[in-house]
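Removed from the display is one protein chain of the complex; every other protein chain stays in position.
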Amino acid sequence: MTDATQTPQSTPKTRFAKFWDSDFAWSFRHSPVAVIASLVVVVLVLAAIFAPLIAPYNPFDPATLNLMNGFTPPGTPNAFTQETFLLGTDDQGRDVFSTILYGLRISLFVGTAAVLLAMIIGVILGLVAAYFGGWIETFIMRVADVQLTFPAILVAMLIFGIAKGVTPPEYRNEMAIYVLIIAIALSDWVQFARVVRGAALVEKNKEYVQAARLIGRGSFPIMFRHILPNVLSPVLVIATISLALAIIAEATLSFLGVGAPPTQPSLGTLIRIGQGFLFSGEWWILFFPACTLLALALSVNLLGDWLRDALNPKLR
Amino acid sequence: MTLRSSAIGLALLIAGAAQAEEFKWASTTDPQTMDPHAVNSAPVLGFLNNVYEGLVRRGKDMRVEPALAVSWEPIGDGDGWRFNLREGVTFHDGSEFNAQDVLFSYERASGEAADTRSWFAPVSAVNVVDDYTVDFMMTAPNPLFPSSIANWMIMDQGWAEANEAAVPDKETGNFATLNANGTGAFQVTAREPGLRTVLEPFDGWWDTAEHNISSAEFTPIQNPATAVAALLSGDVGMINPVPIQDVSRLQGSDDVEVIQGIEARVIMLGFNHEADALKYTDDAGKPNPFQDARVRQAIAQAVNVDAILATIMRGNAEAASQLVSPAMSGYSRAHADRPTYDVEAAKALLAEAGYGDGFSFGLKCPNDRYLNDEAVCQAVVSMLAQIGITAELDAMPVRNYWPELREDNYDMYLLGWSPGTFDAEHPVRFLVATPNEEKKLGSWNFGGFSNARVDELLPMIQSELDADKRQAMLDEVTGIIQDEHVYVPMYVQPLVWGTRSNVDLTQRPDNFFLLRWVTIN
Partner (left out) sequence: MFAYIVRRMFQSVIVLLVVGLVAFSMFRFVGDPIDNMLGQERTQADIDRLRTELGLDQPFVVQYAKFLRGAVQGNFGVSYRQGRPVSTIIAERAPATLELAFVSGFLAITMGIALGVFTAIRRQGIAANVIMTVSLIGVSLPTFLIGILLIYVFSVELDLLPSFGRGETVMIGNWSTGFLTASGLKALILPAITLGLYQMTLIMRLVRSEMLEVLRADYVRFARARGLSDRVINFRHALKNTLVPVITITGLQLGSIIAFAIITETVFQWPGVGLLFINAIQFVDIPVMAAYLMLISVMFVTINLIVDLLYYAIDPRLRVDARAT
């Protein structure tokens, strides 16, 4: 930033300065909602990355837990152990604040990885379908139909079941998180594929692609070097909104009993556990994880919203 | 176990002015069939006890009392039992009850297709003496037989045969799956499986009605939070169970009351006794430490049951020292102490067994079977971590759980056991006896524990007529189980029901809810 403001005369402009002056950045700077939302996301992501440094306890280490600390209200000393916890403790005596930080890590990891995977699968299949057409396209889009047929939650449940069945027993617990990622990704790739195919079908017939073909460039370079960059903005918008959806899907899977293991809870698992205490007065076990999830998903959704408007040339 | 003696309700009854009331109640599971011989499970038998009756029944205190039989006496020297039937009893459809129905129900409930077959394993023959006398002949002396058939319900032969339901059909169902025709206090007037079942009082019931219900509707509600909301808002008059954590909230409300008791079910940890090697975690393939009784004792001493009861169970459960609760017959008072919680002693035991540096293993746990089962397992994991052993928890729905246990996919597991006969012999037969398919022994002894003395004592216990001698043998078996730490019994699961304040009812330790003891004020 200093670069851009202190040396305005220097030619050529740095890449960052160019970006800062772009329409895109201008629209960002003038949208308070986008600025606040991205701040929230940045704070939450940093908190998740540096959780081991910030969190006062390690809730994933069972040896440090004392069951008698269970159900301590926020900021009040526990009746037995006299220990105090900022946001209270859950039923296992885990510090809610630390658990949220660690849970955020898992939720963000699962969400990001699932969306990336879905994006990779969806973009490749969408491009291939659009570019080659014929039976390849028919096959891919019918597979997408099959996929759409199954409710996302159901796809995830079935994949979870299969993975549990085929992984050797001793690795199952470590696998749970990755299975979750694959399950969510496989229930999510279709919309990437459909959008990319739709956009690519339009691009495919444009002059620049015809030209590239005429000069004898191969299929894959054309697809990835020429078509892909031009269909990226809808992909970006979908990816953002999918991230919020994936994090929530993980929570829903938890509710149905196929989420992250309870000894290493994600935000979704924490909410599933917490909702059992809604009527009993231990509101903090549900409230704080739910607020964190809401803050995260809402911010990501708001960013996605803004991105959609900002990247839509017709709205400028 | 009457938990709220209902003086007002009784006064109303005596005055004969009790207002007939509609009543609704909810529980997590729908009885999957109306056929009393098709499925031997608590939700089915508990529900059908309102509709059908057996020769004997259990009273409010679980004591066996006459129902369709007015009396019974042993034949000869343990050759069998003679039941004298009640005269003038009619089924809901008006047909008469007699000895033929008993014989028919015996054949129906003990046949290949019945799930209640095991109850009749000791029976060699059933003879109809006259219209109101039936003899049950035994293969060996069986003092407990009359009380073991309290849930065996009598069906009308004519009705069953006319409706082509003479044999229970689990797979495709038949008329008796959806309809019922018993002699009990209530008859089924509407049945929509999974949605609602409506019962209405049977005018021709032989016994005097204590309830004031005009119609009763049952709805299954799976989500515990929804059930609590339904009770709080008055949509239903009774729910079973109340989630443990909501007990104090409900107790604080003027509109609802919580009724608590101790269930017959003991929650315990089990081990893989047979496997030579561990199956899970990085230590998979290493020798199985749980074959060493000292390691099992270390586990018993490392689990702080009192802490589990104080926090997760919120003071609503009792610690268990053996495989049955003190309320069961045959409970061993000589072995009422459980291993003390002592981390240092547990560590010392581990060191003595050669595992001073600890080890890691897989713990299997259901997450929808027992009250707070997953939370309890999590607590066990952190308690075991204190003595240096790492348990990797794998919690799953019960539909995946039993197959895992059957296939021996565990190092340690959680199990709850409710003795169907309310007697200490029951868990020995199913959980401790050396598995033997032919003799139907040890069918839930997944870990394959085997002890010659236990196997020798079990048949003797089963046929002993003298109560003191029988108890002495049960004491010996309990002693062996405790010394060997075959299982680590933790606590007796609590029964927690919630009612609206104007509902009076009786809670039995078998978790059966009987409408004939309900009064609405």
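General remarks:
Order as written gives the chain letters A and B; numbering starts at 1 within each chain.
By definition in this document, a residue touches a chain if its C-beta (ideal position, glycine included) is under 8 Å from a C-beta of that chain, and two chains touch if they have at least 3 such contacts.
Because the structure is predicted, anything quoted here is derived from the model rather than measured.
Note that the undisplayed chain, when the full complex is considered, contacts A, B. Contact with the chain that does not appear here is found for just one residue of A:Ala113, A:Ile140 or A:Ile248, A:Ile248. Among the residues B:Ser147, B:Ser215, B:Thr390 or B:Ser443, only B:Ser443 touches the chain that is left out of the figure. Looking at A:Ala48, A:Met68, A:Val128 or A:Ile271, the residue that reaches the missing chain in the full complex is A:Ile271.
Within the whole complex, the absent chain has one touching residue among B:Ser71, B:Ser124, B:Thr189 or B:Thr226, and that is B:Thr226. By the touch criterion stated above, the residues of subunit B touching the omitted chain are 32-33, 38-41, 112, 115-119, 169-174, 177-178, 192-195, 219-223, 225-227, 229-230, 232-235, 368, 397-400, 402-403, 418, 420, 430, 437, 440, 443-444. Listed by residue number, the positions of subunit A touching the unshown chain are 33, 133-135, 137-138, 142, 145-146, 148-151, 153-154, 157-158, 161-162, 164-165, 244, 248, 251-252, 255-256, 268, 271, 275, 278-279, 290, 293-294, 297-298, 301-302, 305, 308-309, 312, 314-315.
Please note the rule applied: only the chains that are shown with their structure count from here on.
Subunit A and subunit B have Cα centroids separated by 45 Å.
Put simply, subunit B touches subunit A in their complex at residues 224-225, 228-229, 232, 243, 245-249, 279-281, 284, 304, 307-308, 310-312, 362, 367-368, 374-375, 378-379, 381-386, 390-397, 400, 409. Within the complex formed with subunit B, the residues of subunit A that make contact are 61-63, 65, 67-68, 70-71, 91-93, 164, 169-170, 172-173, 257, 261-263, 275-282.
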